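Here we show just some of the chains, and they stay where they sit in the whole.
We call the chains A, B, C and D, going by the order they appear; numbering starts again at 1 in every chain.
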Amino acid sequence: MIAAKVRDSIWSTRKADSLVGLKFMLVEVLGGIEAGRLMIAADTIGAGNGERVLVCTGSSARKMLGREDVPIDAAIIGIIDEDCKL
Amino acid sequence: MIAAKVRDSIWSTRKADSLVGLKFMLVEVLGGIEAGRLMIAADTIGAGNGERVLVCTGSSARKMLGREDVPIDAAIIGIIDEDCKL
Amino acid sequence: MIAAKVRDSIWSTRKADSLVGLKFMLVEVLGGIEAGRLMIAADTIGAGNGERVLVCTGSSARKMLGREDVPIDAAIIGIIDEDCKL
Amino acid sequence: MIAAKVRDSIWSTRKADSLVGLKFMLVEVLGGIEAGRLMIAADTIGAGNGERVLVCTGSSARKMLGREDVPIDAAIIGIIDEDCKL
């Protein structure tokens, strides 16, 4: 997983049918030599702008949705506690 | 997923049989430290040159086609709304 | 796999139900041109801060938990012996 | 997928039994910030030195062989048409 900060919501009206109802967030990788890399992750736990999140990538991201048919390669799996240093 | 801009179509006459009829687009990663990375993604939703798209990579890209037998590792899954800032 | 050093624990109170009880560690890639890249890995073998570990990524990380339903893309699979040079 | 140029054949006499009869090509990523990255891809469509090819990576590369038991993570899936600009 990577630690990232939520920057914004991403809206897509024309998209795959299987994605309808899914929320997408633009996140920015925090720390290390990949700091500043941008990704778009599906969010099912209600992460807000500015929050630090755990992002899971690859086939494992589909496990977050509990559906195998969704073309998703990144998902927010948790909000990092505020008092947690990175 | 990554946000990318469609640059061009890519044509391949000699290719795997399972790819016949599939459209390939050259896309360029937008924003962050990976801006400018090029990828080729399968397109089934009719993305046009210059449009900003969501690209899904890895095994999840195959889910976009609804077929497990296709050697595809990237697919356009949505068009990013025009008023959406990145 | 990559060799990494454990830097800290990462706490997430709001997270996917399937992750409850799982321990997350912030690890830093050791050596080579990716030295300093940060990752967050699930830990089931009790790695401590400062220890050097083997981290497995991608779908194979789920094999470490013996469960296919967990949205995990990195796991500590071993502690590197102290007298082992890197 | 990535666009790459075929540089050379790679020979391996001592290899996994499941790879016997498979052809390996050294390819170099074309264009963008990853230009110059080298990969070795399995080739089943007869790509020649100097040709520009589409390379599929990850689990999807195995789909090119139609066998799930082969330890292959990259495969040439098509030859890019000569008049296609990149």
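Keep in mind that, in the parts below, a contact is a pair of C-beta atoms (placed from the backbone, for glycine too) under 8 Å apart; a residue touches a chain by one contact, two chains touch by 3 or more.
Everything quoted here is computed from the prediction, not taken from an experiment.
Identical protein chains form the entire complex, numbering 5 copies in the structure file, with 4 of these shown.
In this section, only the chains that are shown with their structure count from here on.
Removing subunit B from consideration leaves the other chains connected by touching in the groups A, C | D. Chain centres here are Cα averages; for subunit B and subunit C they lie 31 Å apart. Shared interface positions of subunit A, defined as residues touching 2 or more other chains, are 34, 58-59, 61. Chain contact topology: the protein chains form an open path, each linked only to its neighbours in the line.
Taken together, the subunit A residues at the contact with subunit B in this complex read 8, 10-16, 18-19, 24, 26, 28-29, 34-41, 58-59, 61-62, 68-74. The touching residues of subunit B, counted against subunit A in their complex, run 1-3, 30-34, 45, 54, 56-61, 63-64, 66, 75, 77-81, 84-86.
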